[in-house]
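For this view, one protein chain was removed and the others were kept in their places.
Letters A, B and C name the chains as they come in the text, with residue numbers starting at 1 for each one.
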């Protein structure tokens, strides 16, 4: 029973790769937020596979239907139900999976856990499940905008190709200008070439996504177990195929001395801030008002 | 409100560094488990600072008192209440903190969040809080033993010093033979020398802990949000000063091609297993019966 | 955020009276249960208003769509998503409510809490919301059948008309033979006549529903806060317009002496049972294997 996430803004999702539909209930969205359906749809488009030669070619027409919780364009505080019908259900494509376990896929573990599985396209374990997350995330973005909170993610590594610059030295507005979503155009081109080459050799390759959150007020995070980065890590690690999570200086920080790594507090125009941000905007599991970064 | 963790075996903790006591309630421990108080006490000893020259010198006599949930030496299924009185409460040591924010500590964020803070030794944000976790962890270990599940952690990196071998090539029984708890004696000595040198220059340095869990049955983990590694990552990231979490091949896996990285399924003496374990014993968020590894 | 219920078998619902659809996600239904869609539809029919002259005349064609969690007729252990489109959305019928607060209705409290409300037919506070509960309840019944657990409810009181007999002395199989669902045909007729008369005077009247659950094994219920009857009371009190809950002897038991009220344990053919059942099948919040009764 793990298909819900969140304590204040809580999402519950359902749906398999080749079932009739996916969906999500959002419980806890405050009342009075303008729900811009075109924005939700645009977010779905960004996620959509088959947009370019470097991703899976499956065509998904993800038409989002908002079924409840919105009245005259605004959220009412009641649960928002969202439906995403599956239109591309050529399930025979996958019939060969019924009797084999694909390497590193969830076919075996689902079979063991439940004694039965919807083998069409991986069923519930398919990355298609994230469509419901994107729809819910779009609502979250609309809500966070009200508080001036902005989330920006970008690809920082593909295989051996890694951005050397940190977020402070990058122009993140360039992220959406290329199909691999790397804010440094030169590196982006190399990444695309690499993926293309790997693809031609009928292989796959992984990557790293960095995210920067701006505008988080101080005081967010609930120690000791629901520290901000622990809850966020939980969410990130729950995404298909994610193998690790770090924030601030992360694993790199291990090599630094405490004297260099610690973020000293200073007063800047009557506001407390720090000279560096190795803590990634979090101390003791609570946001400190700085920019929040994680990988 | 984040002082509880777990859904089936749930712990709730309380206590500050220099308050009267720390404690934990364990709700959900099955009935009939032999509760060996000497073992719990031994686990507390392992955690205790001041054991060697390389750690903080604070003396903590962590005498654990089991107050409920155990009858005639066995758990009864009712909540187990555990108390750890604080005996070393020289709070004047810390009085200077009342008016400053220590670099990278939680002094500032607690003050911002709550408008008040127990500044003595970091209060609730002190690493002393983990004493309650160790006590609860000892009960968990007693319980997991019944199922043949064994957890072994060890230090794999301090600063730049890193174990090159993986867990398969190490003799983990050597872990407790040295004060830095690294299973390779030679590297352990180097690590101790490094920490000692850093300490003498009045500085600090970080490290990496690897953990290996053996005996986990197939089917553990609740997709899609409570995948086994997501829940475990949440727990690990909630420990003081942890900056990252990875499992299986982790961030290293990014550099590998899918063909090399994927764990192929084979049948070995009527049992399904895999030729490699880059997935760290988890597929689709559910355990596959192999050894489970994380950093 | 109160649109989910349950810890093992958890339902989350959405939908307003005059929105596009209602729906429910069931998380935690075990795998391998035969999901009989005709049965779910039949349960919806039983709930449907407008079946007889004594209820509201709204027509609801509650066509249930099972969208996920079922494969080849059986539950897969993944969340079951159910959709119930609203077909009778004549929202102008209710437009006059936009500016008034109906007596004893939730118009005022929703407006106060959320600052906005979907006034069409009561929106989320409409009894129409229970359609999603009935669909989820149908799945629960299919699942409980496997364990031989059977739930039977009936109307025991309308206004002053009250069944004098207890469940032991009634033939509950007669419950569905009349439109008021009272298992005593004579009393049922009187109830129908009373409702009809009240209705003709453009008024309404309340009632009491008794329920009997058979086949509950011993050991169900989680003291101290989630005692079986406390959790069940929570669920029952969450239904529109329910004003009270009692179990076993309930408020009547107050008048009895302990010596008469207490259920003495006896051994009957190697099985422990009790001579009476004033406890309603629950002691200390845990089921005792007897028939479980509540009002």
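Everything below uses one rule, namely that a contact is a pair of C-beta atoms (placed from the backbone, for glycine too) under 8 Å apart; a residue touches a chain by one contact, two chains touch by 3 or more.
Remember, it's a predicted structure, so these values are computed and weren't measured experimentally.
Enquirer: Given the contact definition stated above, which residue among C:17, C:125 or C:187 touches the chain not shown here?
Expert: For the chain that is not drawn, the touching residue is C:125.
Enquirer: Who touches the missing chain here, C:47, C:190, C:214 or C:227?
Expert: C:227
Enquirer: Check the options C:52, C:87, C:177 or C:238 and report the residue that touches the missing chain.
Expert: Residue touching the absent chain, from the options given: C:238.
Enquirer: If I consider the whole complex, including the chain that's not displayed, which of B:38, B:116 or B:241 touches that chain?
Expert: Of the listed residues, the one touching the omitted chain is B:116.
Enquirer: Just the residue numbers, please: which parts of chain C touch the chain that's not shown?
Expert: Where chain C meets the chain not shown: residues 1-5, 13, 101, 103-106, 108-110, 112-113, 124-125, 129, 157-160, 198, 203-208, 218-219, 221-227, 229-231, 233-235, 237-238, 243-251, 253-259, 261-265, 272, 274, 278-280, 282-289.
Enquirer: Can you list where chain B touches the absent chain?
Expert: With respect to the unshown chain, the touching residues of chain B are 1-4, 7-8, 10, 12-16, 19-23, 25, 27-28, 31-32, 65, 67-69, 71, 74, 76-81, 83, 113-118, 123-124.
Following the convention adopted for this analysis, only the chains that are shown with their structure count from here on.
Enquirer: Which is it for copies chain A and chain B: same residues on both faces, with over half shared, or different residues?
Expert: Over half shared, hence same.
Enquirer: Quick one: point me to the chain whose Cα centre is farthest from that of chain C.
Expert: Of all the other chains, the one whose centre lies farthest from chain C is B.
Enquirer: What pair of chains is linked by the most C-beta contacts?
Expert: Ranked by contacting C-beta pairs, first place goes to A-B.
Enquirer: Taking each chain's centre as the mean of its CA atoms, how far is chain B from chain C in angstrom?
Expert: Distance between chain centres: 45 Å.
Enquirer: Using mean CA coordinates as chain centres, what's the chain A-chain C distance in Å?
Expert: 39
Enquirer: How many angstrom lie between the centres of chain A and chain B, each centre taken as the mean Cα position?
Expert: Distance between chain centres, rounded to whole Å: 27 Å.
Enquirer: Which residues does chain C have that touch at least 2 chains other than itself?
Expert: Only 78 qualify.
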